[in-house]
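Structure incoming, see below.
Heads up, one of the protein chains got dropped from this complex, but the rest are sitting where they should.
Per-chain residue numbering starts at 1, and chain names A, B and C are given in the order in which the chains are listed.
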Amino acid sequence: MLMFGLYSAGLCLVKGLNQTNMDNRFAFGLWIFLDLTVIALGAGAFFTGFLLYILKVKELGAVINSAVVIGLVCYSGAVAALLVDVGQPLRFWFTFWYPNVHSMLTEVTFCITCYLTVLLIEYVPIVLRNRRLRQVPSFLIFEFELHKLVYVLAGVGTFLSFFHQGSLGGLFGVLRGHPFAFREGLAVWPSTFFLFVLSAAAAGPSFILLTTWLVSKISNRQLVRPEVLPLLGRISGMLMIAYVLAKTVDTLIWINHTSPGAGVPAWQYYSWKPFGTWILFAEIVAFGLIPALVLLTPRLRLRSNWLVSAAALTCIGIALNRFVMTLQTLALPTLSFDPFLSYFPSWQETGTFLGVVGFGVLVYSFSFRYLNLFPQERDLEQPEAAPVREPALAGRY
Amino acid sequence: MKATRRDLFKFAAGGATGLLLTPAPWRLVTDAALWSENWPGIPKPVRGELRTRFTHCALCPAGCAVKARCVGDQPISLIGLPGKPLCAFGLMGHQLPYHAGRVRQADADAVRAVIAKRAANETVAVLDLRPGRTASWTYRRAMAALPRGVYLAARSSVPAVNLDAVKIILSLGVPVLDGWGTPSNVQQARSHFRLIQAEPAESRTALLADQWLKIRPGTELELVEALATGRGGAGTGLNEKVIASVANELVQAGALFLAAEESPSVLELNRKLGAVGKTIVAQREAPVPRSWKPAPVTPINSVPERSIGVLLIDESAADSYVPWSKLEGKLAPDALVVTFASSQAGYGRQAKHLLPTAVYPESTGDIPPAIDSPLATFRLTTPLVAPPRGVVNPAQFIGGLAAIDAADALRERAGAIHAAGRGSVCTYADGRSIPVEDIQPDQFWKALNDGACWIDEPGGKLLPPVLRASTPAVVALNWEKRAARGPMPPLVSKLYQESNLRVRI
Amino acid sequence: MSHRGTLFFLAGALIALGAGWAGFPRVIYRSRPQPVEFSHKVHAEKAGMKCEDCHEIRADGSFAGIPRREKCAGCHEAAMGTTLAEKQFIDGYVTPQREVQWSVYARQPENVYFSHASHVKLAHLECATCHGDHGTSDSLRPYQEDRISGYSRDIWRAMKMNDCVACHRSHGFEKSCLDCHK
Partner (left out) sequence: MSIDIDKCTGCGACMVACAVENNVPPAPEGVNERKGITWIRVFRLDNGAEGVDRKWAFLPMLCQQCGENTPCVSVCPQQAVQLDPATGIVGQMPERCLGCRYCMAACPYHARYFNWWDPSWPAGMEKTLNPAVAPRMRGVVEKCNFCHGRWHAAKARAAAQGRRDLDPADYVPACVEACPTSAIRFGDLNDLENAPERGSFRLLEKLGTGPKIYYQTQRDWVREIAAAPGGTERAHG
């Protein structure tokens, strides 16, 4: 899978983006969707860190390492995809050298790169816990030093990711040209900015919950104490409910005020098959409200299959939201004589997509195999590690 | 002391840090980005002095005046004169020499020898796809000189249309607003004529016309009959009220009546409507040296079957094609077909030999008066680009067969025009118009070459054309139809491929 | 032990510094001599010519750049001096009517638009302001081009975008990228 990914990415880099099915009208495709989604899911890292180190929710110590790795995986994957996505990767540094401070994308690029480094640093101590490395004394000292740092890092990380999660939302919120996506702002940022932060924060824990559950199923070991997952679920649920409310308010404002202001009655967007109003419903209720409620009802939360499926729903909900913001926005016509566009990724795009996913799975499973992702694992006595079965993971990722 | 692995690490680390303090890495990053500005495959435009040159567009019989912007001698863009714009095709003309399908090499001498041998005792025929040029005269002279030479014209001489007098046009599928006549003239006249387009297809003209008669395919003549007699016409799919009103309109305004095909009934109706002599007038040609002794124009139908031994086709400036089926029968069993063309697109498939010709704007020649000019004109198309080595000039080649030196034919004709002393020459560079008698022959010749048009004086009433049954009332001339046969400049992709503005026919 | 490590560290650093500062420039530039030896000095002093006598600005405001063969041949149809360079020039180019393939030191990237007309005729800049003492140089130094970007080294000396911008800024002419880019 990785090979295939590399090959198709290579094609796109060497022969140019004509390999993709994107075009002048559909300038963004699968990759941007991928970026937005994985970054949203990777948000678990910063938020758990935030809760653990800043708000001192000690229980989360059980998953923090795993969270960091997930974050790292997601972000590095996103950055990789972005590098393939741009037409002139050689000029990536222009953004830092000649930044346009008004652009959301600048904000995103800055934050993501900074945060990636933060994650790397956070990743180091986990690496250092590796048994063999522990024999080197100087590394031990280094690690000890790092541990003092980690609080700062968590703070910085939270700040950074708070921003870029937001700016990712802003990315489309500022598109005045697309009344479907355009939102009025609070302060300098459009409302989507805050919605994205919230939703990312909500989805993050769910995703960690999901992966933890998955891994423990696959490696059939108990990785964390039983109360941790429900806790994650509760956090996710609370944030989710907040998000749903905010989203609803925002949508109402948009339907009744923003969109008509731009000269487009909101119903028009949903007159295009297949994107009927159902998508709005799915986004807010089916994949928003319902899982939130499930996660908030203690009885259901304690049943692992309810818990897990609710978490899954949440993640899907976020993915759906990102899909709507990116692809549906571009698909909808703006000029009266535009057609409604359809787009299907070419195999090269899909290949790169899979490549990124594969890369993620690989890194995660290796970290799991050789590093100590779940500190409590050792306390809960278990048989020796079963080898990680990747395809199974990949399929469900 | 021996270096351990850790020392090596330290060394490397030091190196890295040191390197960061030198320009090297930063310069490499910058250069990589700069390299992307001119990596292989991005051409560098040639710099040089900008000059302006004038010529006439030879792509269609309209022969619009062309103002070429050149870097050095290389034209980089073509544009019309103020008030006399070029069509989309004309604007791309300077790219034609570079189209992919172009044929460049052939052994002209061998072909010449073969033809010469057979010309002695076989019928040699020249098929001229754009009659009325000086080259056409050369062909006729050559055929007159050969023992058994025949001159075939793709179409019989066309009467001119006096657009100023036109009040209403009923067109049977003629693309009046899309490549017919001289675009600028049609555009100016458009304000004072009403256009009724009878056409089955939803053509550009049909949709831009004042009225569109959506008739059933192949019922054009039935419509004509119905309009003439006031009866029938049910087959056209129009209701008789419509037909009646149209017929009425035509009678009201002395109408010009266009038709795409040659047909006596169309002609008859035009005559009946009084269009002939008023809006349909004789096409006048510029004077010709008396010394030139031309062969008659033989209509293709009157050529006996299987009689032609050698058929020479001049496609170099084709404006109307004859279907191959029509020619095939006239050829002797072992006939030799030679076509003068720049690509295989036309008769190249049927011809035994294809002699490459120069394409506009490499070619030298003159353009017969446009269909919508009632006055005689004489306009040269002079090369903006030097033609590649190995191309053949059809006129000189065919003239050569009959020992006629056609190299100076154009100049001789210019001399004859000057000798006639009528009309005036309008130079494009300064937009002045000088009576011919006021300038010297060589000045006249020079002016023509630098971009000028000789126009006959308007004096005298417009003569009614001599019309045979075979005469098309007005021939449809359409670059798009022509383009379907010939090569197109690469940039037409903008019209056909990268926008849905036009569809290939 | 530990300062031994530092030693290694410093060694690495020093070597790298050397390579980066001294070696790198030699590697990155490809150097090629001009096809004909030419002395601006001689033409300026002996012949008493001014820059614009050869490097003219055309009527349409475009800049002629390095004069073409005809212009040189205007004087050098036959040898005027006794130098070898002139003889080579006449035998090699004037007589066989070949154009000289000069390498232009100050050739800007394709995407840069520079109007000599507006800088010389309107802003009244001296040639030397940008071209330095090139006009009085006695010989043509070899042309050095960047191996990767393919741009002349002289651009990096005095004609970088920053140099243009600095001057424009100081005179308040800085409006938009399109002023100088095409």
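Here is the rule we go by: a residue touches a chain if its C-beta (ideal position, glycine included) is under 8 Å from a C-beta of that chain, and two chains touch if they have at least 3 such contacts.
Just so it is clear, the structure is predicted and the values come from calculations on it, not from any experiment.
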Among C:61, C:74, C:92 or C:142, residue touching the chain not depicted: C:61
Per the touch definition above, residue among A:248, A:304 or A:334 touching the missing chain: A:334
Touching residues on chain C - with respect to the absent chain: 57-62, 109-111, 113, 115, 117-118, 121-122, 175-179, 181-182
Residues in chain A touching the chain absent from view: 16-18, 22-28, 85-88, 91-92, 94-95, 97-100, 102-106, 109, 171, 174-179, 261-265, 268-269, 272, 329-330, 332-340
Those residues of chain B which, in the complete complex, touch the missing chain: 36-39, 41-43, 45-48, 71, 74-80, 85-88, 91-92, 94-95, 97-100, 177-178, 183-184, 187, 202, 204, 207-208, 212-214, 490-495, 497-502
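The working rule: only the chains that are shown with their structure count from here on.
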Arrangement of touching chains [line / ring / star / complete / other]: line
Distance from chain C to chain B - Cα centre to Cα centre, in angstrom: 48
Length of the line joining the C-alpha centres of chain A and chain B, rounded to whole Å: 62
In chain B, residues with contacts to at least two other chains: 32, 35
Junction residues of chain A - those touching two or more other chains: none
Residues on chain B engaged by chain C in the complex (per definition of touch): 1, 3, 6-8, 10-19, 21-25, 27-28, 30-32, 34-35, 37-38, 42, 44-45, 47, 49-50
Touch list for chain C against partner chain B, complex: 4-6, 8-17, 19-21, 24, 28, 58, 60, 62, 64-65, 109-111, 146, 148-151
Touching residues (chain side chain A, partner chain B) in the complex: 88, 90-91, 93-94
